[in-house]
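With one protein chain withheld, the remaining protein chains of the complex are depicted in position.
Entry: chain A
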Amino acid sequence: MQVPAQFAYEKATSVDDAIELLARHGPESLIVAGGHSLIPMMKLRLAEPSTLIDINGLTDLDYIRVEGDQVRLGAMTRHATVLESAVVREHFPILPDAERTIADPLVRNRGTVGGSLCQADPSEDLSAAFSALRADVVIRGAEGQRVVPVREFHHGPYETAVAHGELLIEVRVPIRTRTGSAYQKVERRAGDWAVASAGSVVSLDGDTVAEAGIGLTAVGASHFVAAEAEDALRGRPATDEAFTEAGRIAAEHCAPSADQRGPVDYKRALVAELVARTLQRATARARGEA
């Protein structure tokens, strides 16, 4: 069996307690949420935290609620909860679309929204979905809290705006009218990380695309976003030709690398295809057709 190196363990009793424990245990201490990214890394000894600060007791961070024109998800909301949430399904079908493809039920029962975003794996699915949705995240530290757009949250692979001593506590997703969304992933097998995924959010004004959000994962898109394709689509009629063109632009501007999931040309082809398909689907949903 793979076994981790030695570490100390603390159980946080509140967000402030967690922040305080992080300060006390120093820069080598780490938060553990669902543990489904961190613990495998510890077993492989790719991560050797001195102390684990367990925030699974912070049930007050496990919620999905509507506040004004936003849906707010607490950092400790599990994948499974997002997948089953009627509120989420109603406003952002892109999220259950994505959640259904994340890992397997075992992982989804433990893995959290906050952990997924903070892990900042370049193949992570929720980052792409939340980027497409133009969500914000709330970060709290000893100095208080700040709100950061998801599109500014990721600083690179495994790097985020969360500094040591801080916690991500909430994700805020704006509710928009006449808007539909969809997510699609290609994987080698159920539960595998994405070969490539795309998520699209389309807001319509009549038959025109008023605003589009396109998230990509596993293809080296900066901030998980296909910004050039969004720009090309905004203000254009919502047609299959426009979606195909947006897919082509997204494929051109992303930066996939070759690995055992596929060569670069294939990943680009997937981006083109998945962007077009999810735009179609999102538009159909915005029109109330699907």
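Everything below uses one rule, namely that a residue touches a chain if its C-beta (ideal position, glycine included) is under 8 Å from a C-beta of that chain, and two chains touch if they have at least 3 such contacts; residues count from 1.
The rule is simple: contacts and distances are computed from a predicted model.
Novice: According to its UniProt entry, is the unseen chain "ABC-2 type transport system ATP-binding protein", "Acetolactate synthase small subunit", "Regulator of SigK" or "Carbon monoxide dehydrogenase large subunit apoprotein"?
Specialist: "Carbon monoxide dehydrogenase large subunit apoprotein"
Novice: Which residue from A:Phe153, A:Trp193 or A:Phe243 sits in contact with the chain not drawn here?
Specialist: Considering all chains, including the one not shown, the answer is A:Trp193.
Novice: Please identify, in ascending order, the residues of chain A that touch the omitted chain?
Specialist: Interface with the chain not displayed, on the chain A side: 1-3, 5-6, 44-45, 104, 186, 188-193, 195, 258-263, 265-266, 269-270, 273-274.
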